[in-house]
Structure formats: structure tokens, C-alpha cells
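Here the complex is missing a single protein chain, while all its other protein chains stay put.
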Amino acid sequence: MTKIILGIFWLTFAATGVAASDHSQKMSWIEFKNHFITEICSSKPKRMKAVLQELGSFTVANQDSKIIKKRTQWATDLISGIQTKNFRCSKGGKTYLKRGDKFLNPALMVEIKLGDEKYKAPFLHLPVRPTLETILATSKLINSFEGPGSLDLDQLALLEKKPDFINTDQMAYLLTSQLSDSSRERLVFVRAFKMLKSENVDEVSEALRNLSNIPSRKTLTAIVKVRKNIDPVKNPELMKIADDAIAEINLSIQIGKAMSIVYSGLSYSSILFLASIGLAIVFGLMGVINLAQGELIMIGAYVTFVIQECLAAIFPSMLPLYLLISIPFVFLVTGGMGALIEYSVIRHLYTRPLMTLLATWGVSIFLINMIRVSFGTQNLEFYVPDYLVGGLSVFGDFLITWNRLATIIFAIVILIFTLLLVKKTRFGMNVRAVTENRAMAGAIGVNTRKVDLLSFAVGSGLAGLAGLALSTIYNVNPTMGTNFIVDAFMVVVLGGVGSIWGTVFAALLVGMINVAVEPLYGAVAAKVLVMVLIIAVIQVRPEGIFTMKVRK
Amino acid sequence: MMNRRKFIKVAGAITGAAAAPAIISSAFGAGHSKTQKIGCLFSSSGAMANVEGRLNSVVDMAVAELNAAGGVLGKTIETVITDPASDWPLYAQNGRQLLLQEKCKALFGCWTSVSRKSVLPVVEQNDALLYYPLHFEGEENSDSVVYMNSPPASSVLPALEYMMSEDGGSASRFYMVGSDYVWPRTINKINKGYFSSLGISEESYKETYVPFGFSNFQTIINDIRDFADQPGGPPIIILTVVGSSIPAFFKEIINQGILASDIPILGLDVLEADLEGLDTTSLVGHLNCWAYLQNVESEANTQIKSNWASFVKSNGLPYKPDVMIDPMVSAYDGVHMWAKAVEKAGTFEVPAVKEAFDGITFNCPSGYEISLGSENNYVARGVFIGSVNENQAFDILWQSDDTPKPVPFSPYA
Partner (left out) sequence: MLRSSEKFAVIFFLAGSLLVMASFMGIETSTYLMNLIGQIAAFSLLALSLDLIWGFCGILSLGHGLYFAIGGYLVAMHLVKVAFEKTGTPPDFMLFMGWEELPAYYFGIESFAYLLFIVFVVTLSVSLIFGYFSFRSRVTGVYFAIITQALVYMAMLFMFRNDTGFGGNNGMTGFSEIFGLNFRENKTATVLCGISLAVLGLSLLGCKKLVDAPLGRFMRAVKEDESRLRFLGFDTVYVKLTAWCISAILAAIAGLLYVPQVGIINPRVLSPELSIEIAVWVAIGGRGSLIGAIFGAVVVSGLKFILTGLVPELWPFILAILVVGIVIYLPNGFSDGVKVFSSNARSLVSAPHRKLQS
């Protein structure tokens, strides 16, 4: 009796087991599509993950390339719909996929009329997302592949990040296609993660070799894990391959780490440079401390925002270029504002440089509150153009992020612009003359008032450009400027008054120290160390590292 | 150019004119008997203004609702708004002014723990009440403060529990990043206590602190990627940075291309308002936990959202009319719960109002009936876990069955 009951139990269990794993073989495509939709609507992470993998296998189950194209198209449409919440289910089991303003039956892709039911997007719990993203990526790759050539790099990069979730059948199918060498190499690399888990010694050693080609911490972790399971007596060769791979990857990771520190340092240094170059000119020329410099940076960012909004309203197609378009506007507006500050406030205070500190502090409070009243205190939303998002994985785990690279390049351009302006133009010559000897320059006919006004305007314009460059990296709100002002001063004082190269050097020094110390002892320690350094340097060289010989 | 003498005269006149109303109002203010004042202590300038400033208007709106319904005990309620300018001692100073000078009977205010701590002695010395709308580190129970939001034991731990469950992605390694002050430190201390009670080894978590207002997260996020690539199971980030560091952190996360499917973030202080300036399509799936989320479906919620939108429009306030965040709702609840306690007590006198606290309930926009008990001054509220969506808001991922009893002192701390 008990045996029979057990037997029935066993049978039902086995039957459900088989049914679950063999859906793809037994069902027709249309049956599967309906099954897929029901499973997704369940919102249960486990069921969603399983059915997504089944979908992956199903898309390539038939060898006919037309059918494959049709199925991957459906998969792409539906998964995108799930991600964007355009796919929704009702409690009663009805579903729709919204495309434009039309509602489609998701299985048949024909237009339907909706009833009164309440539709809800199936909830994507965290564990479902990686599977969803990889199946979408592979389906897109297969769908868009038009014969011999390369694969879409974005999708490949996505696969590289999540090799564990890739559908094996889709992967195998992709590798049978005629691919360019670089695409094939990357796919083989992605596949190697799965092959590491294989029982076959040859496959594992091949995977090891493939993995060590593209070194990263992730591959290292995977290899170290495999190495633990290798029996050194049985497979001495495999052991050696693993050890070699680990050593090679370790080295690459260290190099990548060093490069990434240098890169972070460079990017932080360029930000510091941008924030302080305007200050350096003004300070060097007039001995004027402009505590409102941070607010000019802030206003630069706000002008950028206004330009962005105008473009979005008038020429939406130009929007991706708003950062470039803003450059002249920002420079003019903040420069004009600087000229206004110079004319109304600073002009009265040239003989009392310490008082400019207080006056410009007052100006900075005024500007902050003016912006606060007119724009509100919330962070502004900046459109980040595609070319500034993401980055390029270069070596080891070293990632060159586009926006930081843009900042570095922008800083270099500003540096060249400033150098040309100061060294090659008549205005620059006047500026240098006034800096070195104000009275004498005046005596030989330089209009020192005009020089003062113009250089203050240029200094302010440069601050505004810094705001433009920072708008896509930092938060833009009325108080953003105060974060920069202390750092900018430290850079200027450390570098030495009026020396452009001094400012460059000091920005690099401060930036590098910050980035090098931060991971070890924390951000606070890094800042404190920079302060200590500055105080110490001032003791030895009271007027900064690079001091210009100035007649007083 | 104005000559000096003239300037001084003008300046003097302006200062005099500015100061006059203060003198007049303090001389005559006390005589009014048809109104009762309550005070607001939220900064509308300085570092906290970004999120904190709007709470002044929320209190105003709630008071307008009370007055429209006939006031409290027959008196019209009047809000006195001050600006402590994100300057902590100024909170104490303004608080003192509100209580002693303006004779306010209750204060609604403070965002950071520091500001609360600085007002606390003032409120206690003067037998007044402070309604505090933020979630915080707990470990405090003053009978002069009504804590409108949940202590960590009843909000953070359920969220962690979810993330460690199979549905939440079986998180088993934790990178904790916080601003260096008491709230993140206490939260992380509680987390660590919780981890060790579950037998999670010390190698599986790491904590880092950044200074206030820190925004250069490049290196830290590099370190997080490093941590995530190590073996030992799925990692998550427990984010306790505050204020302007939150959007800065997310910006860098987007920039380095980290998605919720790579390393999910549980942002404990992340609000709808923090997402305002961000393109959230790459942040979809990251989590937060609060006692209220904007997308809650309840009648009270629809009501408060439309009231707020029209309040913002009719008063020309510089806030987004469609953003409603937990502390706003908590401040709103606070005003109504105060009014209920006053009506129950039958007087505005603080000791009697305190006596009346036990059993006060309010139909909160979060859809729960929130209440005050006899054990402590914490309001019992429901808990939500939210998941960032494309529209700079949060979808509700999980919510508690009822309002868990608040536990101010965590067993893990």
C-alpha cells in the first residue's frame, strides 16, 4: 500500500519535473508565448527567471534564420515592454503591450480594445533583472546580426558584466555565426566563465587561457574559485595554467589600479584647476580675494541650465550639443556679472585688499540668495548627452569615464586659452605689466582701470565655464559654489599668486594627494593632509611655490 | 554717488523700519486671544534648505486645513516660520524665541539629528513640544519630543531582511557608505550587530565614511566595484550618505555604468526629492525604505497630493508640485496629531496635551492608521520598501502588514 502511494508520489513528482524542463521541446511557439506571458505576470522571481531562460532557448530552437529573427524580435519587444512597464497584466489574466498609443495583444501583436480592468506592470524583483537584461542583450544581438561582421559593442559589454546569466543555447548559436575576430574573441571570453564550471579538463584549461586574455578582478575571482577545486596530483598541468593565469591577471590588475588612481587624480585636478584658474588671475593681478568666485561657478551652471531649457523648448534637436552651445553664453554672462561686481564693489577697495574679502563675501551671500529665490533650492536636472555617459574599459579594471575625460580635455583647453590670452595678446601683455608694476604700467600709458575691469571679467568668465563643466558631474544648487571656494583658495595660495603654471602644479598636487590618500585613510584624512601641507608650504614659501618676482 | 551722511540716514531708517514690526508684534502679540501660535523650525537657507525648506510650507498647508475646519478649540491657528539657516545653534536660539517670545505651544522642526539635539534642551527647559518629522538613529526618548517617524529597528532591519531573502536577491555581502556623523554610524552599528547575530563573517562587510557635503565619489565607487568583484555572494550597497552627497553618489554610479542588476543600492535616506535632478532610467531597481512613498494608493494620499499641488501653485512656491516625500507627510501628520491631542486634552497647555497622547490616531496618507502609544513618544507607522522607477519616484516593492511597534532602543546597537 505505502509503496503504491509512494510510487504515485514519485510519478507525479517526476511528471511535473519533466513538464517544467521540457516546455521548450513540447510546446509550439504560440503556446510558449502564452505560457511565457502567464509566468511573467506571476511576478514571482523564480518563475520569471526560469521562463526567461526558456525563452532564450526557444528563440534559437529552430534552425531557420527567418524564424529565429521573428522570435528574437518578439523576445526583444516583450522584454523591453516589461522593462519600460509598457507590458501590463490584469488580475483576470488579461494582458497588453503598449506601443505608441496603441494597445496590442502581446502574444499576437494585434491591436485590442481594453476593458475596465485594472492593469499593473509585473513587478521586477532584483534577482530577475540580470537575467532579463542578458536575455534581452543576446536576443538583440541575434536579431540585429546581418551576416559576417561585428556585433553591437554596447550589448557585448553588457554580456561581459553578467556572464553567469547568459542563455547557453543563444550563446552557442551566436558562436556558430560568422563573426569578426574581435567580436568572436569577446564572446569566447564571455563563454569562458561558464566553461570554467565544466567537468572537462580541456574545456577548463581553454577557458583559463581565454580568461587571462582580458584581465579583471572578476576573472581573477572566478579563476581563484576554480583553482581551489583542482586536484594538484591529478591535474598538475591545469594547476600550472591556473597559477600562471592568476599571476598574469594580478599584475594587470595592479597596473590597472595605478592607472585608475592617476586618472582619478587627473580628473579631480582638472576640476580644481577649473575652479581656481579665474581666481588665480584676479588674485595675481589685483591682490583681490574674491570670495564670490564659487558663486560665479554656480551661476555658470545656472546659465548652462537656462540655455539647455531654451534649446529644449526651441530647437530640441540641438539639445545634445547644449554644453558646447552654452560656452559663449556662459562666458559672457558670468564675465559681465564679474565686470558688474568689479565696477560696483571691487573698484572702491583696491587700496584695501583685506576688505575685498568681506565685500565679496557679502556679494556671495547676495548671489546665493538671489538664485535661491528665483530658482528654488532643489538640484537642477541636466540632460546628460549620450556621449558623456559610461566609459571605456581599458586595462584591468581601469575604466575611462567619458564625462571625466571631457572635464580633463576641457581643463586643458581652458589652460591653453588662458596661456594664449596672457602671453600672446595685447590685453595679456597689459595684464602682465600691471601685475608686475602697476604704477609704472600706468605711467607708460596702460589704462590700468580698464585692465582691472577686463581681467576681473575674464576671471569671472572662467569661473562660469568651470560651472558649465561641473554641471554634469556635481549637484547644481544655489550653495554648490561654497564647496569649491576653500579648495580653490588653497590651490591658488599653494601655487603662488598670479602664476598659471603654479596653479596647474598645485591643482595636480592637491588632486593627486587627495585621490591617493582617500582610499587608504578616508576622505577626511585626505583633506586634512592637504591642509597641513599647505600650511607647511606657506611657512617655507610664504607666497606659494611658484612666486613671480613682483615689484611692490 | 550718495554722500555719506545721506547713506547713513537711509541705512538707519531701513534698519529701524525693519526692526519696528518685531517690537510692535512682541508688544501686542500676546494680547490676541482668538489665535494660537505654533512654530516652524525648518531651514530655508543654507546647506539643508534643498529638502528641509519645503516643510515650512507643508506645516502652513496643514494649518490651513485645520483653520478651514474651524480651527482648534475654537481658535485659529497661526504658524510662525523662522529660518535657522542650517546653523545648529540658531535652531536653539530661534526655538527659544518661538517659545518665549511668540508663546508658541508646539514646534514643528528639525531635519538633522544635530539640529534636534540643539533644540532639545530648549524644549525640555520650557516644557514645550517638538514634533520631529524625520527618521533617525533612535536611541533617544525625550518626553518633550514627538518622533513622527520610525526608529531603525522597525524600518532598516525589515528592508535588510528583504534584501537577504531569495526574492530580494539573497544579498550576502554589504558595502556600507555613509556620511560621517551619528545617524549613519548608529545605523551601521545596528546593521553590524544584526549581521553578527546571523553569523555573517566580518569579511563580508565593509564600511566607509565621507565628510558632510562630500561629492567626489569616483574613488569610493572604484573601491565598491573592487569589493563587488570579490568572491562570496551577491553584494549590496547600504547607502547612508545624506544631503547633497546622495545625488552626487548616484551621478557617479550612473557614470560608471553600475546598474541595480550589478550592485543594488539600499539608500536609507534617499527621497523622491533627491532624484529630482537625475536621469533615473539607469537607476531603476535601486531601493529605499521609508514610512511613506509617493506612489501609495490611498484616498488620503490622493487628497494630500492634490492639496499640495494647488497650495504650491496658489502661493507661487518654488517647489515641484508633484513631489511629496516622507518627511513632508510626517510633518503634516504631526500638525494633525497635535491638533487631535489638543482637542482631546481640551486645552493648549503642554502638560495636559502630553497626557492626552496615548491612543491618538490619524489616518496617514501612507494608508496606515498611525498612532501614539503609552510606552514612548514614537508614532507607530507602516514601513515601505521602494524601488526607483523611470519617473524619479519609487514603486512599492514591499510593505508591512500593519504598523509595527516602534522600538527606539535597538537590541543590536
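As written, the chains take the letters A and B, and residue 1 is the first residue of each chain.
Heads up, the rule we're going with is that a residue touches a chain if its C-beta (ideal position, glycine included) is under 8 Å from a C-beta of that chain, and two chains touch if they have at least 3 such contacts.
Given the structure is predicted, the values throughout are model-derived calculations rather than measurements.
In the entire assembly, the chain absent from the figure touches the shown chains A, B. Which of B:Ile38, B:Val72 or B:Leu120 touches the hidden chain is settled by the complete complex: it is B:Leu120. Contact with the omitted chain, checked across A:Val188, A:Ile368, A:Val422 or A:Ile500, is made by A:Ile368.
Contact with the chain that does not appear here is found for just one residue of A:Gln63, A:Asn229 or A:Gln539, A:Gln539.
Contact with the chain that does not appear here is found for just one residue of A:Ala50, A:Leu349 or A:Val389, A:Leu349.
Residue-level contact of subunit B with the missing chain is found at 2, 4-5, 7-8, 11, 15, 18-19, 21-22, 25, 44-45, 80-85, 87-90, 92-94, 96-98, 100-102, 113-114, 117-118, 120-122, 124-125, 137, 139-140, 180-182, 185-186, 189, 211-212, 413. Seen from subunit A, the chain kept out of the figure touches residues 283, 287, 289, 291, 345, 348-349, 351-355, 357-359, 361-363, 365-366, 368-369, 373, 486, 489-490, 493, 524, 527-528, 531-532, 534-535, 538-540, 542-543.
To be clear about the criterion, only the chains that are shown with their structure count from here on.
Subunit B contributes residues 44-47, 49-50, 53, 163, 166-170, 180, 208-211, 213-216, 218-220, 222-223, 225-226, 229-231, 244, 247-248, 251, 254-257, 259-262, 264, 273-274, 276-279, 282, 284-285, 287, 318-320, 387, 389-390, 395, 397 to its touches with subunit A in the complex. Listing the residues of subunit A that touch subunit B in their complex gives 45-46, 83-85, 123-127, 129-130, 132-133, 161-162, 216-218, 220-221, 224-225, 260-261, 264, 267-268, 271, 368-369, 372-373, 375-384, 389-391, 397, 399, 401, 403-404, 473-480, 483, 514-515, 518-519, 522-524, 527.
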